[in-house]
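Missing here is one protein chain; the remaining ones are kept as they sit in the complex.
This part shows chain A:
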Amino acid sequence: MKPSPPHRALKFLRWFCREDYIEEIEGDLTEVFEKQYEQSQTKARRKFTWSVIRYFRPEFIKSFKTSSSANSVAMFRHNFLLAFRQFKRYKGTFLINLVGLSSGLACALLIYLWVNDELNVDKFHEKDDRLYQVMQNFDRPNGVVTGDYTPALLAKALLSEIPEVENATLTNTIYQSNWAKGILSNKDNSINTKGILADSDYLNVFSYNLIQGDKDKVLADKNSIVISERLAKKMFNTSENIIGKALDWESEDLKKVFQVSGIFKNTPLNSTVAFDFILNYDILLDNNPESNEWYSDHAYTYLVLREGTDIRQFNDKIARFLSSKHPLRAKCTLFVQQYSKRYLHGKYENGKQVGDRIVYVRLFSIIALFILLIACINFMNLSSAQASRKMKEIGVKKAIGANRKALIIQFLSESILMSILSMMIAVLCVMLLLPQFNVITGKSLHFTLGTGDMLIMLSIVLFTGLVAGSYPAFYLSGFNPTSVLKGKPNSSLREQWVRKGLVIFQFSLSTIFIVCFLVISKQIELTQTKNLGYDQDNIISFQRHGALDVDDFEVFLSEVKNTPGVVSASNMSGNIIKQINLNVGYSWEGSTREDAEITFPSPEVNYAFIETLGIALKEGRSFSPEYSNETSKLVINEVAAKMIGFKDPIGRYVKRGSQEMQIIGVVKNFHYTSFHEIIKPVFFRFDPIGKTVLVKIKAGTERATIEHLKEIYEKFHPKNPFEFTFLDDDYQSLYEAENRVAILSKYFTIIAIIISCLGLFGLAAFTAERRTKEIGIRKILGASVFGIVRILTSDFTKTIVIAIFISLPISYFLAKNWLDNFAYRIDLQWWLFIGTGLMTLLIAWLTVGIQTIKAARINPTECLKDE
């Protein structure tokens, strides 16, 4: 046994050394090595390696430029031509690949557009990286509640007391939004519009650019109004020379004349806040003195921090800022979050950041990647399965001196060509589908062939081409030319397993998609069909506006009630579906001090409210004009009754602050918000001034009745347009995100299945073709059609069954995870999974079946005659 020189050094030498020198050098080195080996093994090895390194100099290094440019152009043309011939010759395979890849790419592209848009929301502000919003954690007995509303005094105080704060501003919160909702008019026009209240630094902090006006001055005084370009066009039909013009403002709380001090560009689509004008925040402070106190939260506070501020340190610094200002704030902790992150990461649970929109962004990115992978797998499988067709070509090429790299390049260029073609089709599809996609996602995405998009597309094409072409390229190019040319089919067990593994992967993903889709749609169905405990059909809700006093409102309401077609009408504060007023400070016999800090949903309702919504009364009575002093009465729900713990709650008292309130009725539980939240204890209080009017209309008379209501409304609210919504539509909007996911997941599931099936179809067709001789012989020997179909499908069946078994536990886990978001959710039943499994199997059988039956019915003489 001859000693062999160090393997790695030798490999290195062979890699870098010039071909015409390698033989001599390697030979001489080996000879020296062998001679030294007899004296000392380690020394010989070391010497050998050292010598190899000594050869690593320009004279001995081969030129790594493989071919001259003329040659590479020729090779490129050659590869291109071969690919086209291949496409032309095997049209079926080509079509399967094209359809699969282009639909995969179209999905990926659409999702990219959406994800990109989501990621760029609120990123347009110049100081984005330093722009933070102040958030507040409230320590409550039932956990930490996080809010983004803060005292109006906070911005100024932080700016003057904390040196890291470079600039600070505030705007009104959503709870004060009615201050900036109303009617703007001049002598020509009158428009119902919505804006914000902000302090004078607002435009220095946020980049809503001014077309006219000086951003330091436009918000300086209380009589100024800064309007959007859009609003300017509507009010004055121009945006030129309108500075200083007057606009009349009328809202519920305020009547005033403002002077236009500036015009800003319309708020961009990727801004989370959209408004048409800005007023000075002091208006709110003047009219609502409570808002200027440390104990009340009336503003959102935004900070620009100095460059290089450490956020963790800063958060520590401001954490106790608020509690030092007022005793009522003892349990409040402040912290900041980057403003542009609020959109995707805005949700907090118990003081910790949780999912929110980012979950969907991640989810869809993963889906896009997987769909693309499924499409790539088709290409990989079909081209490696068809290797036998290419064997001769590869053998001949290798024999006349093509090296492995040239072959790899050939296959990769074929797959990249394929993905370029598919991308073209995908781009067309995306252009056609984008309007529809925008409707589903509620976005206004554009597809521009700009450099950014082009770059992304190019990288997607390259990625797809490389992934799809990788396996065939490295596998096919590795053939041994002698065995290929001898005609020995090179179909190893490993290769078949790789192909099966890829099919398993595809179908596992498809099954997971199906299960997820079913679970999502089942859950959505539950939200639609489950008895909510109240009736939302044929109820319209609208806001009463302006300074309508209580007496006038009573007249209005009674007129509404007397309108033909109206079953009943009532009003409440807040909104039964989206926003019920919350109260703290309730106590009752046996309640602890901590109970006083629990927030209770406690809507203030008018007579007939419970009846209008059809909430079932369990015991007692509801508010009624037959009794006096109803404002000191309470109607509670079952959960509240249980919480208070009275055995017979009717007639007992609950204290709100120092006010004794008598419980007069208990209603059955009803789902007042979305299924994400559990039903909390509700206290209904009586107060006839609530702004949301709810009207139950007799079924079938909606159109006429609404017309009548509109007349009445306009009589009482001149200038205000009658804007109403149906309660069931409001309810639907609670599940907007889920509905979108449901619709999108449906399409993506269908596409994933179609692509997987296309691949399977191609594979089945190919197998059947390869085995025609076998089928012929079997038939001659007496096999039945059914028997042959069974033989041909059994292989696929096994693969698919494995895929199903792999995917079901994964999908169970995913579905359970998603459902945990809901307080009320469907049970994951076993038949859902079994059903999905069977469905996948059925789909696979159908796909394979067409091919196999065709193959099994072949006339044996046909396929055996030519040999």
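Basically, contacts are C-beta pairs under 8 Å (C-beta built on N, C-alpha and C of every residue); 3 or more make two chains touch, one makes a residue touch a chain; residues count from 1.
What we mean here is this: contacts and distances are computed from a predicted model.
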- Complex member absent from the view - protein name from UniProt, among "Urease accessory protein UreD", "ATPase dynein-related AAA domain-containing protein", "Ion-translocating oxidoreductase complex subunit B" or "PadR family transcriptional regulator": "PadR family transcriptional regulator"
- Task: Taking the full complex into account, find the residue in A:L29, A:A44 or A:L305 that is in contact with the omitted chain.
- Result: A:L29
- Contact with the hidden chain (one of A:S51, A:N223 or A:S470): A:S51
- So which bits of chain A touch the chain we can't see? 2, 4-5, 21, 23-32, 34-35, 50-51, 54-55, 57, 59-60
